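One structure, pasted below without further comment.
Every protein chain of the complex appears in place save one, which is left out.
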Amino acid sequence: MSGVDLSVELAGLRLKNPVMPASGCFAFGREMSRWYDLSRLGAIVVKATTLEPRSGNPVPRVAETPAGMLNAIGLQNPGVDRVIAEELPHLRQYGVPVIVNVAGSTVEEYVEVARRLSDSPDLEALELNISCPNVKCGGMHFGTDPRTAAEVVGAVKRVSRYPVFVKLSPNVTDIVALARAVADAGADGLSMINTLLGMRIDVERRRPVLATEAGGLSGPAIKPIAVRMIYEVSRAVSLPIIGMGGIVSGEDAVEFLMAGASAVAVGTANFVKPTACVDVLEELAAWCRDRGVRAVRELVGAAGRMGP
Amino acid sequence: MSGVDLSVELAGLRLKNPVMPASGCFAFGREMSRWYDLSRLGAIVVKATTLEPRSGNPVPRVAETPAGMLNAIGLQNPGVDRVIAEELPHLRQYGVPVIVNVAGSTVEEYVEVARRLSDSPDLEALELNISCPNVKCGGMHFGTDPRTAAEVVGAVKRVSRYPVFVKLSPNVTDIVALARAVADAGADGLSMINTLLGMRIDVERRRPVLATEAGGLSGPAIKPIAVRMIYEVSRAVSLPIIGMGGIVSGEDAVEFLMAGASAVAVGTANFVKPTACVDVLEELAAWCRDRGVRAVRELVGAAGRMGP
Amino acid sequence: MRFRIVDQREIARNVFRLRMEADRPVGWSPGQFFHIRVDDGLEHLLRRPLSLCEAEDDRRFSVVYRLVGPGTRRLARKGPGDELDVLGPLGRGFPLHEGDHRALLIGGGVGVPPLVQLARELRKRGVSVLSLIGFRTAEDVMLAEELAECGSVWILTEDGTAGRRGRVTAALEEALEEPPDRFYACGPAPMLRAVQSALAGRLPGYLSLEERMGCGIGVCMGCVHLCRDPEGRTRYRRVCTEGPVFPAEEVVFS
Partner (left out) sequence: MRFRIVDQREIARNVFRLRMEADRPVGWSPGQFFHIRVDDGLEHLLRRPLSLCEAEDDRRFSVVYRLVGPGTRRLARKGPGDELDVLGPLGRGFPLHEGDHRALLIGGGVGVPPLVQLARELRKRGVSVLSLIGFRTAEDVMLAEELAECGSVWILTEDGTAGRRGRVTAALEEALEEPPDRFYACGPAPMLRAVQSALAGRLPGYLSLEERMGCGIGVCMGCVHLCRDPEGRTRYRRVCTEGPVFPAEEVVFS
């Protein structure tokens, strides 16, 4: 894009630009391919995949909140075997690295999903979702205790042929401790942040709006929390970070890069505008161009360069 | 107000209505008294008070975020002795219970402030701020570890002549554990939530907007997090809760009451509109009236009545 | 896509008809919906789904909606000349069947709007249309004249202040006396369920469902409804892209 070098490297993956969809906000790409050419993306991140198919939670599953939304989808997905057989192959045509988001209820389940994915040629990396607030058993509890997190990451790393990004939960007292634990356990990169646990009450019906009561808060409302956590973690841990949480514009992407992310993912914004990912990409490129920034890489961590 | 009984009881305090300002968003009341008659409030909660005067953090201290704001005031206050001598007495004229927010850097400091306040006749309760994210030493670290939290609460309870509300930090993995710990240590009530740690980066200057880098996120953006935490805690712990976090309307207040709060505090909304507290109160009363709710008390916990 | 508002008027108590014009022609079918941003700012992130009520041509459409919350309240503030950020029309509308002679349309409350263009399309094909439309009370009655241009209309109100007293299901048997080939229903879930169970095995038809939507384009899995496939297996299907209109026999109400 006219002179600005947008490429980034991320745990050995070479991306032609740093913008990708956030898991769960893009399904497996088929629907989105009607709105723009997916080969323009830096990478593709697909919906959480579990060992067995899951039907997810009852409805209502989504609710709007000020500058944000709650979701409690509950990992609805067709299971890893069908994802490998039916979803990943068609994504190859875009020539873009594919990252598969992995979820599970037990360490063994994470490991088995990772093992099966390792036998597929149709992806470049795993994103371990140890932070999904939407399923009672599995998901977030792996991501809130450093020891448990390290255990699942270590176990997956032993079987995975692909680099492993670990998706961190913001619902913790000390995100740096979590990041350190998964780094020590062998993670190749971090994705942050997943959603914050929230709730809305329907005051007329006198009960929570979501069928599951609580759900995950995403969107611009959480952006300051995401930026703060990425800023902290990027200074404490030397893993590449895929930053996300409320990005809706190119300037938001710049903010995440400057906070210390090496790439960014766009989630909720896809619901505001189906072309959000490529819009963010174009705005990011224009931002760099207007300010004479030659390579987007130069922005990574720029806000923390002065030392603590 | 035309038929609706707005009164609530809270750890022995009788409030004529459940609406009060949140600490730090009302200073010590003098400026606000120009905008409306403070005697209309259910209670008055003043700015954090420390043993010695504090000048607070360098500027910029505030920044706007989507549907929210960041602040890093840093507990600027004239110190407990001047608060007792110069600020509390003039608040008596309003005939409204006064709650003094207490902060400190050490357990001893909290205890000493509580002791001096116990000698003043001009207040009805303390609110222990063990959750201020804006001061390096003191504040939040007391509020993120159940043991430390219990220690400071227990120590203050031993010297305090007044009921003690404990203000919880949302920046924790398990808010229920914190609530249980302070309940066991003798807290008379809870205030929740304080601000979430967040950051904004000025992309043109390539550095955090706030002088302190991170600050506390408040406003409607955090409302779903506050509602969720109050809902969880109110079902696990039987202390009265003063609910806050993003309340801007009477309907928001209803949401907090239904989540399990017995009263509500209005913070950031005071900056949107100086009359926010009394506006919320009027809207709350109208809401009840329109729906035939006779007593606001009936709403408390209404969203959780069906059992977990 | 940008649509320009042509006009907006209150047509029943708290119900607005908004006419809008697309900047270029778009394909549509009755029963589809528009996914509308109520404001360009970030406070209201999610779009609001509103059914296509009338299509004057390939660019000019109307939607009819009830004020229920902050999103529709904000929409109601807009006026002629204002621009709207709109996706769609999206989803699968009402299928029309060759050879049908009589159709029964059943609508409740804000389920009535999508039936208007459907009635027109049926009418154009020579299908005779009977519309059963139910409301709470006389002040809520809407779109009866538009439907009357396409066939017979029976109005029902729960309190009897307009038309007959009762719910649409109370008039169902009578509506079957001259047997229709098919029914099309849209309205609140309890109404759809009652219609489904009254007509199951007797008359083929379609139900148009409502669920809270995230994306509206099939990627978030927010808007699912339980459906039974021909082999009898139930699974969640997306109202936004696989619906909102489903064959009545496939829909499972829990």
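Order as written gives the chain letters A, B and C; numbering starts at 1 within each chain.
Here is the rule we use: contacts are C-beta pairs under 8 Å (C-beta built on N, C-alpha and C of every residue); 3 or more make two chains touch, one makes a residue touch a chain.
A quick note: this is a predicted structure, and the numbers were derived from the prediction, not measured.
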item	value
Candidate in contact with the missing chain, chosen from B:25, B:51, B:130 or B:266	B:25
Of B:64, B:108 or B:298, the one touching the omitted chain in the full complex	B:64
Positions on chain B where the hidden chain makes contact	24-27, 31-32, 35, 47, 55-56, 58-64, 66-69, 71, 73, 76, 219-220, 248, 268, 270-274
Chain C residues that touch the omitted chain in the full complex	39, 41-44
Chain A, residues in touch with the chain not shown (by the definition above)	66-67
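Here, only the chains that are shown with their structure count from here on.
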item	value
Pair of chains ranked first by number of touching C-beta pairs	A-B
Most centrally placed chain - per-chain CA mean versus overall CA mean	A
Inter-centroid spacing, chain C versus chain B (mean Cα positions, whole Å)	46
Chain centre separation (chain A, chain B; CA means) in Å	34
Inter-chain centre distance, chain A versus chain C - centres from mean C-alpha coordinates, in Å	36
Two or more partner chains touched - positions in chain C	42-43
Multi-partner residues of chain A (at least 2 other chains)	66-68, 219-220
